[in-house]
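Structure provided below as C-alpha cells; questions to follow.
Just one protein chain is left out here, and the rest sit where they should.
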Amino acid sequence: MPSSWGKIFKVSTFGESHGEAVGVVVEGVPAGIPIRLEEIQKDLSRRRPGQSKLTTPRDESDTVQVLSGVFEGKTIGSPIALVVHNQNTISKDYENLRETFRPSHADYTYQAKYGFRAHVGGGRSSVRETIARVAAGAIARMILEDDFGIKTVAWVDTIGKIASDLPESKFPRTREEVDVNEVRCPDIAAAEKMRALILEMKEAGDSVGGIIRCASYNLPPGLGDPVYDKLDGDLAKAILSIPACKGFEVGSGFSGTLLTGSSHNDEFYMEEGTGRVRTKTNHSGGLQGGISNGETLTVRAAFKPTSTIFKKQNTVSIDGKDTVLEAKGRHDPCVLPRAVPIVEAAVNLILVDAYLYQRAMNPLWFQKWAKVPDYYRDLKL
Amino acid sequence: MPSSWGKIFKVSTFGESHGEAVGVVVEGVPAGIPIRLEEIQKDLSRRRPGQSKLTTPRDESDTVQVLSGVFEGKTIGSPIALVVHNQNTISKDYENLRETFRPSHADYTYQAKYGFRAHVGGGRSSVRETIARVAAGAIARMILEDDFGIKTVAWVDTIGKIASDLPESKFPRTREEVDVNEVRCPDIAAAEKMRALILEMKEAGDSVGGIIRCASYNLPPGLGDPVYDKLDGDLAKAILSIPACKGFEVGSGFSGTLLTGSSHNDEFYMEEGTGRVRTKTNHSGGLQGGISNGETLTVRAAFKPTSTIFKKQNTVSIDGKDTVLEAKGRHDPCVLPRAVPIVEAAVNLILVDAYLYQRAMNPLWFQKWAKVPDYYRDLKL
Amino acid sequence: MPSSWGKIFKVSTFGESHGEAVGVVVEGVPAGIPIRLEEIQKDLSRRRPGQSKLTTPRDESDTVQVLSGVFEGKTIGSPIALVVHNQNTISKDYENLRETFRPSHADYTYQAKYGFRAHVGGGRSSVRETIARVAAGAIARMILEDDFGIKTVAWVDTIGKIASDLPESKFPRTREEVDVNEVRCPDIAAAEKMRALILEMKEAGDSVGGIIRCASYNLPPGLGDPVYDKLDGDLAKAILSIPACKGFEVGSGFSGTLLTGSSHNDEFYMEEGTGRVRTKTNHSGGLQGGISNGETLTVRAAFKPTSTIFKKQNTVSIDGKDTVLEAKGRHDPCVLPRAVPIVEAAVNLILVDAYLYQRAMNPLWFQKWAKVPDYYRDLKL
Partner (left out) sequence: MPSSWGKIFKVSTFGESHGEAVGVVVEGVPAGIPIRLEEIQKDLSRRRPGQSKLTTPRDESDTVQVLSGVFEGKTIGSPIALVVHNQNTISKDYENLRETFRPSHADYTYQAKYGFRAHVGGGRSSVRETIARVAAGAIARMILEDDFGIKTVAWVDTIGKIASDLPESKFPRTREEVDVNEVRCPDIAAAEKMRALILEMKEAGDSVGGIIRCASYNLPPGLGDPVYDKLDGDLAKAILSIPACKGFEVGSGFSGTLLTGSSHNDEFYMEEGTGRVRTKTNHSGGLQGGISNGETLTVRAAFKPTSTIFKKQNTVSIDGKDTVLEAKGRHDPCVLPRAVPIVEAAVNLILVDAYLYQRAMNPLWFQKWAKVPDYYRDLKL
C-alpha cells in the first residue's frame, strides 16, 4: 500500500484505527527550522474527535510525540518521525464487521484486494490515518508562513443543501474566523442551519455530506509544475485521498463551464504601488497552467455523506451471502467540520513540496520572493 | 519540470508545441505484448486537430514513430519511446506573445516561474503535449483490454449550459457510439445544440467550456491503493493535468453532497449466476476507499472555456506595462471534443499502473481475475 | 535528507543515535504474511552492540515494537512501522564534539551541508540507523525464504591483512555457521588471528577495517533489472550506504580485471536431472547484465577502519581554528562483526524489491519459480 507523497518534502504515513499508533515520517525538511511542537499539537487538536456534539464520541487526546529529526528544538535535516498512540479503541464494537461489509465503506474493496483485512475500526481506511497528514502539514505550514507568510484557511462551504454565501472578498483569512462555531462555517446564519441539520441526521442515525472550501493567501507566482505535477492536479490527488472526498475543483471549477471565454478569462493589470502583476477577476483560482499566478488559491472539495449509518442496510457477507447490517461503533454523522484541518494540511503539504522543488530549480526566484527567516542566519555553514 | 507519472508503468513525456517533436518514453511495460501500431495511430488521430469545423485549423497528421522497446512486433520489456514530429508550425503568429501575456493562459506563470519561456504556440503548456499521453495510453489500453476486457469510453456530457441526458444504463459502451458526431456526445439531440453553440462561439471569436464524462467497464474489484494512491486521487491528478481542466468528480461527486447517507449508500447484493458481489446503485462511481468495487467506474471532468480568444483583452507586458492583446494563431473554440480521447488515455494510464502494482502485491488476484492472453503462452522462460 | 529506498518494497527510516528512537516504515508489503516478531528481534540482536569484547560497550536491548501494518499476527498490506527506542545514551561524552570535527567522520560534512547538526553520538550518521534496515530486512528475508527458499549469509572475509581462505564450495550456508565465533568468520584459524588483531587495536585506542563477503543461495534466474536498476548497482548502493563502507564488488570484482575474457567467461551447461541452465564457474557472481542467472550471488564490501579512535588527532573547530581532539564515547574498534547482519539486511531488501517488481512484470515467472506458501491459501479474495 503506497503511503507516501511528495518529491522533496516527502511524507510517509502509517497506522490503523485500532492498531498501536498512527504516525508519519517526513523527509526533505531543511535543517535549522525551529519546530514549535505546540502548534503541531494545536493542529491535531482541531482534527481530533470528541470536540463537540457534531462528531464521534470517540475521545482521543491525540498527543503527538517526536521520535527523530529535531535536536535542541530545531530540525537537523534528517527525517522527522511523529507518532500518536491510539488509546480509546473498542474493538468489540466491530466484531460483526469481521464477516460483513458495510455499504459504501472500504470493507469489501479491501477484502477483494488483499484477501485479509483488519476489520476493527476501518483499519487503515479510517479517518484516523489523517492524523499523520495533519502533523506533517503543520511542519509544512510553518515553513510556508516563515518564508512567505502564506496562510491556508479552509472552512465548511455547504452542508447538504445549505450553502454559505461568501464572495472571495469576504473569505476568512484566519483559522480563528473559522473556528467561531462548531460547524466551522464563517457564515454564521448558514452555520446555524447546518448545525441543526447535522444534529437532525445524528438523531435519525443517518448522515450528511457537503463541500469544503479552502483558500491560500500570499502565494508568490511560480509555484507548481506544469504538465503532470500541476498544483491543481497535486492538490486534487491530496484532497481526494481524504476519506469520503468525491470531488475537487479549483477556481470556477464546474460552474466555470457555464461561462464563455470572454467572461471567464481573468484580465491582467499592473497593481499600483507594488508593481505586481494582478488579475481583475479570479476564475482561475490562483492557478494558470498549473502554476500559481500570485492571486488567492481557491479550491473546493466535495465530501459524501458518511457511509457508516445506524439504519439497517442490505449487504453481503464475506462468504457471499445476502444479509442485513446494523452498524455499531462510534461515527461522525458529518465529517466536514473535522475535515477542515485535514484539507488545510493537504494543501500545505502540496505547497511546501512545490516550493522546495522550485527552490532547486530557480535560486533567483527564492531571492526575489522569499523572506529569509531569522533562523537561516543561525546556520553556520 | 517533472513530466513523469506512474509507479510501475511510468510515462515520461517531452515536447513543445512548436519544437521539433513531442513524445513519450514508457518504462515498465511487460515483455511479449504485441504492439498494434495502427491502434496507437488511431487513438492519436481521434485527438489530432483539423478533424472538423469545431477544432483548430492547425493540420497535423501526428504520425507516430516507435524508436525503441518493440522487436519483431512485440514488446521486449525495455522502455518504449514514441515520437510525433511537429510539422505545421507557424511561429510568426506568436511574435506578439513574446512580450505579452494572454489572460488565463500559462504565459505569465511560466515567465514568473522560469524567467524564460518559449512563447510560440504555448510551448510546453500547449495541448500538443497530450499527444504523448494518448500514445502511451493506447499501450495501456491494450494491456487492460487483453487481460480483463476493460473498456474505457469518454464523451462530452455538457457544453456550456447544454447538458446531455443519459442515465448510467444508457452510457455508451464503445468509442464508435461516441464518434457518431463531431461533438462526441452520444445524446444526439443535445449534440446538435452543442455543435451550434460551438460554431456560434467560433464565429464570435469567443470560446466555451463543458464537462466530459468517462466510464470504464469490466474492472475487477481490487484495483487502486487506499490512502495516497487512491484510484480517484490518481485519476483526478491525471485528468486535471490536461490543459483547461478545472474540476474532477467520481460517482455522485458534488451532487452527492446533497443526499443523506441512507439514500447515498450503495447497498450490496450477490449477483445470481456469477456469484459476484454487486451494488444496487452506483453513487460510489465504482470506487470505495479508493479501490475498485467491480462496478462501472465513472468520473466527470470540467473544462473551462478556451482561454485564447480573438477578442481584445486587457493584459500586461513582460516589462510590466498595461496593454491590450488581440490574439492570433489557431485555436479551438472548444477543447472538449478533442479532449475526449485525452481523458480516456489518462484513465487507462492510471488503471494499468494500478493493475501492475496489484499484480506485484497479490499474484492470486491475477489468477482469479485476469484472462491470460495468448501471447503470454509464447513467452519462453 | 532522503532516507527511503525501493520501488515497491519501500523502506523509509528515521532516527538519530541519541534521539528518542530509531525506526522504519515499510510500505509495499503484501498482505497475509505471518510476521514472526521474534525473528525480527533475533536479527536485531545479532546487530546490537555489547555482545562481545570486540564491540562498543554501549548496551542496548534494541527491543523492537510494531506500531502498524500487522493484525492478528499477519500483514494487512498497509505500511509496517517498526520502532526501537534508544535507552543507553550518554550525551555528555560528546560535549567536546559540539565545536570540533572528528577526522574522517561525518561531523564536518554535516555541518557544511546543513549548518546545524546533532553532535551527540554522531546523530543520524551513527551506525544506530542501521537498526531500521535490519528490522525491515528481516521482513524481506521472510518473504524470500517463504517464496523461494532464498538464504542470504554474510561473514567476515578479512580483517586488516588477515584473510580467510574459503572457496565458493566452502561458503557457509547458514548464519549458525557464521556465528560460531565473535568475529563472524567461519574460517576458524583466521578468525582467531582476526580476534587478536581487533583486541590489540582496541587496547591501542586504534581501529581496523576489513572485508565482508555475502552469498545468496537459491535465487531463481530473472531477478534484477538491467540498465539503471541492475541488481549489482542496487546492491552496491545499499551496501555503500552502510557507515564506513568504501568499496563493493560482485563476483570476481577487481580481481577479475586481471583475467582474459576466455578465462573469465562462465560457460553454460544443462544440469542433469533438474534441466536447469548452469554455469561451470561463477566469476559473474550470479549476475549477468544485472540480472540473476540462478547461480549463487556473491558480493564483497570493504569497510574502512573505524574513524573514531582514542588517539590524539589534529583537526579543526567549528569556528575555523586548528585544534587537537581526543575522542571519548563508546565506539567499536572494528565494525565488521556487527556489520555482518547489516549487509545481509541490505541484500535482502534489494532482492525482495526486485522480486516484487518482477512479479508485476511477469506473472508466469512467478508461476514457474515461486513456491506458493501456505498463507497464500488463507487469503479470501
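The letters A, B and C name the chains in turn, as written, and every chain counts its residues from 1.
We take it that contacts are C-beta pairs under 8 Å (C-beta built on N, C-alpha and C of every residue); 3 or more make two chains touch, one makes a residue touch a chain.
Just so you know, these numbers come straight off a predicted model, no measurement behind them.
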Omitted chain - touching chains that are shown: A, B, C
Candidate in contact with the missing chain, chosen from A:1, A:31 or A:223: A:31
Which residue of C:31, C:215 or C:236 touches the chain not shown here: C:236
Which residue of C:18, C:74, C:105 or C:119 touches the chain not shown here: C:105
Selected residue (touches chain absent from view) among A:217, A:269 or A:376: A:376
Where the missing chain touches subunit C, by residue: 1-5, 7, 13, 101, 103-106, 108-110, 112-115, 124-125, 129, 158, 160-161, 201, 206-211, 221-223, 225-230, 232-234, 236-238, 240-241, 243, 245-254, 256-262, 264-270, 275, 277, 279-280, 283-285, 287-294, 302-309, 311, 313-316, 320-322, 357-358, 361-362, 364-365
Contacts of subunit B with the absent chain, listed as residue ranges: 1-4, 10, 12-16, 19-23, 25, 27-28, 31-32, 65-72, 74-81, 83, 110-118, 120, 123-124, 318, 378-381
Touch list for subunit A against the chain that is not drawn: 7-8, 28, 30-31, 77-78, 222, 226-227, 356-357, 359-366, 368, 370, 376, 379, 381
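Heads up, the rule we're going with is that only the chains that are shown with their structure count from here on.
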Middle chain, criterion being Cα centroid separation: A
Among all chain pairs, the one with the most C-beta contacts: A-B
Inter-centroid spacing, subunit C versus subunit B (mean Cα positions, whole Å): 44
Centroid spacing, where centroids are CA-atom means, of subunit A and subunit B in whole angstrom: 26
Subunit B: positions in contact with at least two other chains: 7, 222, 226-227, 357, 361-362, 364-365
